[in-house]
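Before any comments, here is the structure.
Here the complex is missing a single protein chain, while all its other protein chains stay put.
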Amino acid sequence: MRVGVLTGGGDCPGLNAVIRGIVRKGVQEYGYDFVGYRDGWRGPLENDTVRLDIPAVRGILPRGGTILGSSRTNPFQAEGGVRRVKENLAAQEVDALIVIGGEDTLGVAARLTDEYGVHAVGVPKTIDNDLSATDYTFGFDTAVGIATEAIDRLHTTAESHMRVLVCEVMGRHAGWIALHSGLAGGANVILIPEQPFDIDQVCAWVTSRFRASYAPIVVVAEGAVPRDGDMVLKDESLDSFGHVRLSGVGEWLAKQIEKRTGKEARTTVLGHVQRGGTPSAFDRWLATRFGLHAIDAVRDGDWGAMVALRGTEIVRVPIAEATARLKTVDPALYEEVGVFFG
Amino acid sequence: MRVGVLTGGGDCPGLNAVIRGIVRKGVQEYGYDFVGYRDGWRGPLENDTVRLDIPAVRGILPRGGTILGSSRTNPFQAEGGVRRVKENLAAQEVDALIVIGGEDTLGVAARLTDEYGVHAVGVPKTIDNDLSATDYTFGFDTAVGIATEAIDRLHTTAESHMRVLVCEVMGRHAGWIALHSGLAGGANVILIPEQPFDIDQVCAWVTSRFRASYAPIVVVAEGAVPRDGDMVLKDESLDSFGHVRLSGVGEWLAKQIEKRTGKEARTTVLGHVQRGGTPSAFDRWLATRFGLHAIDAVRDGDWGAMVALRGTEIVRVPIAEATARLKTVDPALYEEVGVFFG
Amino acid sequence: MRVGVLTGGGDCPGLNAVIRGIVRKGVQEYGYDFVGYRDGWRGPLENDTVRLDIPAVRGILPRGGTILGSSRTNPFQAEGGVRRVKENLAAQEVDALIVIGGEDTLGVAARLTDEYGVHAVGVPKTIDNDLSATDYTFGFDTAVGIATEAIDRLHTTAESHMRVLVCEVMGRHAGWIALHSGLAGGANVILIPEQPFDIDQVCAWVTSRFRASYAPIVVVAEGAVPRDGDMVLKDESLDSFGHVRLSGVGEWLAKQIEKRTGKEARTTVLGHVQRGGTPSAFDRWLATRFGLHAIDAVRDGDWGAMVALRGTEIVRVPIAEATARLKTVDPALYEEVGVFFG
Partner (left out) sequence: MRVGVLTGGGDCPGLNAVIRGIVRKGVQEYGYDFVGYRDGWRGPLENDTVRLDIPAVRGILPRGGTILGSSRTNPFQAEGGVRRVKENLAAQEVDALIVIGGEDTLGVAARLTDEYGVHAVGVPKTIDNDLSATDYTFGFDTAVGIATEAIDRLHTTAESHMRVLVCEVMGRHAGWIALHSGLAGGANVILIPEQPFDIDQVCAWVTSRFRASYAPIVVVAEGAVPRDGDMVLKDESLDSFGHVRLSGVGEWLAKQIEKRTGKEARTTVLGHVQRGGTPSAFDRWLATRFGLHAIDAVRDGDWGAMVALRGTEIVRVPIAEATARLKTVDPALYEEVGVFFG
């Protein structure tokens, strides 16, 4: 059995742990061969491969990023893409493909399996934790840990100057990172995309925190929006190259808070720091087990299946189920956490 | 409603987060009063209390340890203990008690509720993660993270000198910390109490690792034992005070490996470092939610209930169920991880 | 002897360690009393004090920020400021003042001592490490450590996507943080305020790094400027409140690099995260020793003196000497580090 492996979409701590798990078990227990594909779907599309065996996966467990590279290439959008992928898989004598990626990358795998008979197995990957059908995805815990440590640090600088500190974290469509890091970091306001916020309410929380003689920390997901949707857009402007420059919600919030409460406010945008570097122990555990179970799914010929976490168990679900809808923050959970606001 | 809170047993990162969650929600949403009891069951036994209100829980979220102190006092082993506890609760007009602790501390709560009508609610606490009925307990993730970071560091020193490094971690009866940190740290051998080990097999793994030109890391839970149970005991000796000095299993292993493989071996015993200091983001999230749900159980009068994690949900289970038997590592899971040995 | 203590200017990890060192030695060895002044020079100006004794400094060593608060208040700019400061010091029977701060805060201390006979001793504080007369200031090592860890993380995300990652760090007038963290983080380009940069050279380094099949990391101090000084200014624009919005140099660089090299580029702005949170061990050591030596200077009546680090020794220098000119990066040192560019 010859198995191809690819990683697609944005990078995520733990990708290398998945790859290592797949290869170690595949070679040692099942005697499989492996082909690494470079840069996500671009690999099979262009027949760009890399050696993938036990020596190739030594020492990669603690390393962030992906030794296979990544891209957002979609074979369905390339001229004759599906045909080329199938031809290239055949040329490499690849019997099965393990696809590690998010909604888009896995969506391609599901369609190739369902419609074109490709033998694919999926491993979910999203740093935002917004894939249905799995309790957690690897990378998320690392991102939350980095954001929490940053928020811990912001507290002391906020207190020393009695300023508002706004911390913008990742999360375009789902507020999981903001919710977890905000709670863990003891934030006084947490704003998520799922719940358009009322700027007056935000300012009320800020003011109430100052009244208790503490300085407020506002954690905001990059995709959070005010209830009156036009407001952030007003802050758009053209930069010197004529591009529209959409000010991030964090910066916008800081200005609004300054204007409305009269208190100084500063913004930190964590950005790519959240998705790089060594994975947390939790993510190494989860990613490794995803890898071990993905190769088991290959052995079982369970095409179209995706590994997922349920409690402490790794289970299999149809890829299609996992990518059907975004897993967003339940209003009840947001309300539960809201007891710490203000 | 007046609610007493106590923390018993060994300390654990996240205890303060539980206390803060209880008090914030209890005061703000339900208007309850609180009484902090000092040093576990010693508090109600000796009526030793401490003020517990919103100002008392400010800033404690990231702090390890417990602001209430802890002990292993058991009122059932004290002269008139149960009577004194009941009298002291009545004297403080305490209507309900939230008991945060492990098997022993919770066992007292269960008996007081079942046999003596005390209104108690439990919150599980064990750094070893060995309580049934909950997927994880807080403190465990922090301990695994600390151990993993240590193992990461040991790799480089092992490689530079081509030595065996043995790392002894916590886990007297269950190997969860060893299993998780060993896997996450890329250990070549992991030994747990649930599976008596064969020293010849250990040496075979060590030798095989050297053959691949790498230096082996052996992670061993403090409670792991060799198959031939007498062997470790032979290493006993009397110290200068006439006490029996049982050499830890880590030190014993290093000596055996040196003797049998001819390779140099060194031991690190992480000890209390694993249970102190700031909790990880995961543990702060879990502990806080345990606190929020414990006060809800009080509001519902759900005496004898314990909060527990199932997947991503906090549920309630009878305390008795949780403390009935130890949650140990499943042989199938140990075998799954075993693909990385050697 | 009664000693007042104040902390002024931007906050900096290690301030609390200085305060603790002063008070522990002052009380235990010399039997002094202390008065804490709130919010820098605002404290003596408005006679706003806080209790400062051994219990007040317990547990503050590892905590970021300052228990005394800080501000940029300048008594020379307040109506009758000097007179009020002198009266308030007299009212509190304060014999000597220990002033912990940067150029501005210490400048006030120097003038009050020289021109108005106030008994002041200085402790240098600047996270940017740009004060003359001392090898290092506390807070700098912590900031460099945080920035280095962020750069470490950016490497993996850069490699996985073969993108340029620009990391903007603190340093308005001096490039010490950029230079140290850039070198320690293995950056491929480091830009500092002392050396106006040539954007064509930057792009040449970026391109050369890609040619070696690696992704470039560009570390830039917030105060770095291109040789043609107008260029960044062109990127100014008005935001929705009519304020001038000066795009940071990091964002500007990313756009220029994208435009000129055709490679994707992303920016991370670390911001206040660099100056908050627990100090590094180095900073705790340095700050504590500064505190111990500052109280010795008080005992010696060495008014107008500032403590400073020379090698491993703490020495005393005139405040005026330290604040006379900025300590900037020597061109020779920048060139030495330049061997790693590209």
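Each chain carries a letter (A, B and C) given by its place in the written order, and its residues are counted from 1.
By our rule, a residue touches a chain if its C-beta (ideal position, glycine included) is under 8 Å from a C-beta of that chain, and two chains touch if they have at least 3 such contacts.
Only a predicted model underlies this, so the values are computations on that prediction, with no experimental measurement involved.
Among the chains in view, which touch the chain not shown?
B, C
Return the single residue from C:Met1, C:Leu183 or C:Leu326 that touches the missing chain.
Hidden-chain contact among the options goes to C:Leu183.
Hey, which of C:Leu61, C:Val82 or C:Met162 is the one touching the hidden chain?
Only one of C:Leu61, C:Val82 or C:Met162 touches the chain omitted from view, namely C:Leu61.
Can you tell me which of B:Val27, B:Ile177 or B:Leu270 touches the chain that was removed from the display?
Touches the omitted chain: B:Leu270.
Specify the residue from the set B:Arg83, B:Arg172, B:Lys259 or B:Arg325 that touches the hidden chain.
That would be B:Lys259, which touches the missing chain.
On chain C, what residues meet the omitted chain?
The missing chain touches chain C at positions 24-25, 28-29, 58-59, 61-62, 135-136, 141, 144-145, 147-148, 152, 180-181, 183-186, 214, 278, 280-282, 284-285, 288-289, 292, 310-312, 336, 339-340.
Which parts of chain B are in contact with the chain that was left out?
10-11, 13, 15, 63-66, 69-71, 146, 149-150, 152-162, 165, 234-241, 243, 245, 247, 255, 259, 266-273, 275-277
Quick note on the criterion: only the chains that are shown with their structure count from here on.
Touching both chain A and chain B, which chains are there?
none
Which chain is the middle one, judged by CA centres?
Located nearest the centre of all protein C-alpha atoms is chain A.
Please indicate which chain is farthest from chain B, where distance is taken between mean Cα coordinates of the chains.
Of all the other chains, the one whose centre lies farthest from chain B is C.
Between what two chains do the most C-beta pairs come into contact?
Per chain pair, the contact count peaks at A-C.
Residues of chain A that touch two or more other chains: which are they?
In chain A, 152 touch at least two other chains.
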